[in-house]
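All protein chains but one are shown in place.
== chain A ==
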Amino acid sequence: MNSGSCSSLMEVGYDHHHHGHEELHVLAVDDNLIDRKLVEKLLKISSCKVTTAENAIRALEYLGLGDHNQHMALTNNNLKVNLIITDYCMPGMTGFELLKKVKESSNLKEVPVVIMSSEYIPTRISKCLASGAQMFMQKPLKLSDVEKLKCHLMNSRS
């Protein structure tokens, strides 16, 4: 899967004139199938368009940051991701490493990244926030968490 529009006009936020007309496209990354299903449903109920990935490598490929498709400049507005929500603990590349890769990318560094974890480890949380994570969310996720997330994102855009 490749893509992610790399056009220089890509803005991750949406300008508030279109607020409400444009759906947030969220990339949700989690190695646990049940958690993927849950986060997908939570986001869809909150009117988001959702793409899921089962690990960080697949997520990077989808975002156009994978090793094999750095030369592919695909402009596809449908694939533009407005938010990445990722689990912290994943085999292979962790959510923290994914966060760093996104923030290092000139194309994607403005995309907010939210980290989720089932463990509450304050040093882990501050490490993620210090590396540019928008927010940390404790699992298991509830509907009210996603509502809070949306508010937080909308406020940080306007």
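Annotations for the structure displayed:
The criterion applied here is as follows: contacts are C-beta pairs under 8 Å (C-beta built on N, C-alpha and C of every residue); 3 or more make two chains touch, one makes a residue touch a chain; residues count from 1.
Just so it is clear, contacts and distances are computed from a predicted model.
In the listed set "Histidine-containing phosphotransfer protein", "Elongator complex protein 4", "F-box/LRR-repeat protein 4" or "Transcription factor", the entry agreeing with the UniProt name of the missing subunit chain is "Histidine-containing phosphotransfer protein". Interface note: of A:33, A:121 or A:151, the residue touching the hidden chain in the full complex is A:33. Looking at chain A, the residues touching the absent chain are 32-35, 37-38, 41-42, 45, 89, 91, 118, 139-143.
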